[in-house]
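With one protein chain withheld, the remaining protein chains of the complex are depicted in position.
Lettered A, B, C and D in written order, each chain numbered from 1.
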Amino acid sequence: MDLRLDAVSHAYGGVEVLRDVTLEAPAGRITCLVGPSGCGKSTLLRLLGGLERPDAGRALMLGDPPAGSLNPLTYVFQHFALLPWRTVAGNIRLVLEDHPLSRAERDEIVADVLARTRLTDFAKAWPRQLSGGMRQRVAIARALAARPAVMLMDEPLSALDAQTRELLMDDLVALWGRERFTAVYVTHNLAEAVRLGHRIAVLSRRPGQVREIAEIDTPLEDRRPDDPALVAVQADLWRLLREEAADADRELTGA
Amino acid sequence: MDLRLDAVSHAYGGVEVLRDVTLEAPAGRITCLVGPSGCGKSTLLRLLGGLERPDAGRALMLGDPPAGSLNPLTYVFQHFALLPWRTVAGNIRLVLEDHPLSRAERDEIVADVLARTRLTDFAKAWPRQLSGGMRQRVAIARALAARPAVMLMDEPLSALDAQTRELLMDDLVALWGRERFTAVYVTHNLAEAVRLGHRIAVLSRRPGQVREIAEIDTPLEDRRPDDPALVAVQADLWRLLREEAADADRELTGA
Amino acid sequence: MTDATLDAAPAAPASARTGAPAAGAPRPVPFRGGGFQPSGRAWAGPLLFVLLIGIWEWGSASGWITPLTLPRPSAVAAVFGELWASGRLWEHLGPSLGRLAVGSALGLAAGIGVGLMIGLFSLARAGLAPLVAALFPVPKIALLPLFVIWFGIDEASKYALIAFGVFTPTVVATYGGVDNVDRSLIRMGQSFGLSWRSIVLKIVLPGAAPAILSGMRVSLAIAIILLVAAEMLGAEHGVGAFVLTAGSLYDLESLFCGVAILSALGLAVSFLIGRLERRLLDWRG
Amino acid sequence: MTDATLDAAPAAPASARTGAPAAGAPRPVPFRGGGFQPSGRAWAGPLLFVLLIGIWEWGSASGWITPLTLPRPSAVAAVFGELWASGRLWEHLGPSLGRLAVGSALGLAAGIGVGLMIGLFSLARAGLAPLVAALFPVPKIALLPLFVIWFGIDEASKYALIAFGVFTPTVVATYGGVDNVDRSLIRMGQSFGLSWRSIVLKIVLPGAAPAILSGMRVSLAIAIILLVAAEMLGAEHGVGAFVLTAGSLYDLESLFCGVAILSALGLAVSFLIGRLERRLLDWRG
Partner (left out) sequence: ASKVTVGALRFTSHAASFVAYERGYFKEAGLDVDFRFFQAAQPMAVAIASRDADFGVTAISGGLISLAEKGAAKVIGGALQEEQGVDGQMILASVAAYDQGVTTPARLGGRNFGITTAGSSFHYMGSKIAAAEGIDDLKFKPLQKVGAVIGALKSSQIDAWSIVPHIGKALVGGGAVKHIGMVADYIPDYQVTTVFTSAQNAANEKAKTEAFLAAFARGAADFNAALVDRTEGDDGAEAMTRLIHKYVYADQPYEKASRSIVNGAMRINAGAALNMDSIGDQLSWFKSEGLVKDEVSMEMLVDDSYVDTL
């Protein structure tokens, strides 16, 4: 299933956040979204997932979600959004409880996604006992449990420390290698975008507009941090963004 | 003025955090400290600055701080530690108020550090109005106001988004270029360490021990992210840390 | 088994499979957000209020609310009008406001002082915190006879009673506030060599101020409640005395009028604290 | 002027200059951390308590505390011993505990219900929140005569009074708790297509639970305070009635004994809430 934004504009209380954005997220590929702070990346992702209604334009699903998908459009959030009062397994079970599944089916799905993310040993742990990286792995396991057609990931690594980020990036590459999931992946981090994205859409400052879409053909598995081609793409993108990032940084808010 | 840790060990309530660490931070250079989560980097920095007393060993100052130094050992914190109830200028003035300076002298110092960090226009802003990057610039200005002999920086960039991090790294390089300050710089981020460090000390997992000390001779101003030599150093360091970082990530806490 | 990478897992029956060619027609993404942010509709409050009063008035007029059960709102309003016109309103409000002001000021000062001590010193915490906890559930009305002996039946006992009632919640709010001051700000102060006094005055106190102010909302509401108890003790004038007299004469109109005045007083105090908060805490934006 | 980079600044008279060769001898870094974490010294609480009682006893014995001012602690203890031995303690505690339990349960249930409604629905918030704010400072003792008319002089009026007192703080605590539930968790629930009911039951309620429980500490202390007022209403047995009788007979020993029982009751309730918190909120670690 593909996702498409069709000439979408959006404003919050008079402040225009997105202007006439048209964008496609093709199935089986990771579409990265980069842009300076406050340019509307998270808003765009909320529009894609139906958590927000666009002021103008439409968010469209093209094609049918795979059979058995419990929640076709599934988020992975920056700050994990785990319920602190549920264990790891309980957090995953949460998203199954409103579906007509037998207890055994639920347990099976939970066990399956825990195994696929190598979290089986942590099923009974509380979120507070886990490091940030492990928490995000739990959130990914929870997303997988809903058998999504598209994963909508809002800076999934930016709350993690640099070393954990590296580890999780490797995990995501490996996961994509096996499951070829579809994703829209928002990030500030150009290294991440260049490492994980098949397509990279660059947004301008607020109001966010698509400035450029880069395609990277190197297979995910073969991308090395020191690959000169990738380093060059990253440098290009940074040139595109640097001025805008600096402007966004200097902005006063809530004055 | 140099700083030295002399065979320092430290434990918190029976948990050994640092074991026999000897380390020198020479004047006029930036000493980076990298290591996996929870290996005792912050503890080490607190010992260096006198915020914690070592169980064994000593933290020493070698030589005299420069004349006129108000606070020889000055921190820059990860989460900025700005008082939300004081404006930018008020936050800087805070660290001068306990010293016998005239009002005019104080105002002059504040104006001076604001100018040096290009914050003059923001003197009257509240911290909440500033982006993370600007807040950390204010914290750096505050540190400069105390005329430190050594700056102790605990992951000063890790609470910022990737783009702002890039911008602030450039700022720090430029600042060092002009002022040649002494610093101990703790980070998780090897790219940062390789970009900013003259010496890079690698700590092992808890209990933290010095595993390796790398020296990088390329002048800060000349370091480019795509410099193959630096990329190689970074890859070496990551090889050294990867296993330990993965172990640290999987640890249960507060069980 | 504990290798926490995702890659080596056996391929499971994942359904989010790749590249299925778009078969169905484009459908809009269904909306499922929004809600859980109650707000607005400022008209509903006054409306409900007017509606309630209206029903009540009508019930009283038509007789299914007997005057023994509830007074008629218009009769209550008439009592108020008469109080106002005759100037007796001020005769009662004046002393009450004075008692509230002095009593609360004493209680707040003592409470913030003790709360700070508990928040800052181990010895004070260990010694005083349990004592305050034990004093909290002591009913002040039960102690009225003692207050008479200790402080007499003039203003002193009224001040003391109100101050005592304000004291305990203020202590709890203050030391809770001090406990919640971001320790990293305190470490920052120490790292710049600030004196203990500076740290307390410039970091701990302002950091605890929001908690202290929101504690004041509760403790001043308690002060108003205690006004009635305080004016049990030989007060001839005062809103509390007015309410008590009305109660003992079973004069429901006056009773409700007095209660409404106290409630309005409570809302006024809460409004003033709101103003004070906006003033002192404008840095919160 | 607004170019927020650090590099182009004119070289200022910074003192942190480079490379000064180490001149002086090595000096240890001075310690300046620590403090601001009062804790421990659990002995100080009981010690202070014993000390206070001791001084008081001695003062009473030696005569500089007159029996008119304060009763002698040992005499208070004797009253308690006699209450205990004669079984009259349970005769008073039993009914009081029953009233507390029923009244608080009613007040908590209604308060949590209304608080949830205010926290979830715009209309309820706009209509009910101001009403609750207006009810907060209403002194319950002033309404005693009305409670008799409305609910009679039997247990019903006592339950109602306590429930009314517990109600308002519970409402405020509950909707404050609901307001503070992390909205991102709610958005998460919506993004996984959870039903409204599931979101309220599995996300909003557990998220508000800590605030509700800590509100219970306050509201149950208020319930104990109101016990005395409630037992003004024609109660023969009950700790409140005991205290009131003692007060009207000016029997300070019994008065203090009763107050001490109420205070102990308060501490016991607070301890039980602590246990409940540890049980329900063990996920907080």
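Rule of thumb we're sticking to: a residue touches a chain if its C-beta (ideal position, glycine included) is under 8 Å from a C-beta of that chain, and two chains touch if they have at least 3 such contacts.
Bear in mind that the values here come from a model prediction, so they are computed numbers and not experimental data.
Novice: Quick check: which displayed chains does the absent chain contact?
Specialist: Hidden chain contacts in the full assembly come out as C, D.
Novice: Which is it among C:Pro26, C:Gly113, C:Pro130 or C:Pro145 that touches the chain not included here?
Specialist: Here the residue in touch with the unshown chain is C:Pro145.
Novice: Touching the hidden chain in the complete assembly: which of C:Ile153, C:Leu201 or C:Leu276 does that?
Specialist: Among C:Ile153, C:Leu201 or C:Leu276, only C:Ile153 touches the chain that is not shown.
Novice: Identify the residue among D:Ala25, D:Ala42, D:Leu68 or D:Leu201 that touches the chain left out of the display.
Specialist: Considering all chains, including the one not shown, the answer is D:Leu68.
Novice: Tell me which stretches of chain D touch the chain missing from the display.
Specialist: Where chain D meets the chain not shown: residues 68, 144-145, 148-149, 152-154, 232-234, 236, 241, 244-245, 247-250.
Novice: If you put the missing chain back, which residues of chain C would it touch?
Specialist: 67-68, 144-145, 148-149, 152-154, 232-236, 241, 244-245, 248-251
Note that only the chains that are shown with their structure count from here on.
Novice: Roughly how many whole angstrom separate the Cα centroids of chain B and chain D?
Specialist: 43
Novice: Quick one: which residues in chain A touch 2 or more of the other chains?
Specialist: In chain A, 49, 51, 73, 128-129, 133-134, 167, 246, 249-250, 254 touch at least two other chains.
Novice: Which residue numbers or ranges of chain C touch two or more of the other chains?
Specialist: Residue numbers touching two or more other chains: 2, 4-5, 32-33, 187, 190-191, 193, 285.
Novice: In the complex, go through chain A and note every residue touching chain D.
Specialist: 49, 51, 70-71, 73-75, 77, 79, 81, 83-86, 94-95, 97-98, 126-129, 146, 246, 249-250
Novice: Okay, in this complex, where on chain D does chain B touch?
Specialist: 1-24, 26-34, 285
Novice: Which chain D residues qualify as touching chain A in the complex?
Specialist: Checking each residue of chain D against chain A gives 2, 4-5, 184-185, 187-195, 198, 202-203, 206-207, 209, 281, 283-285.
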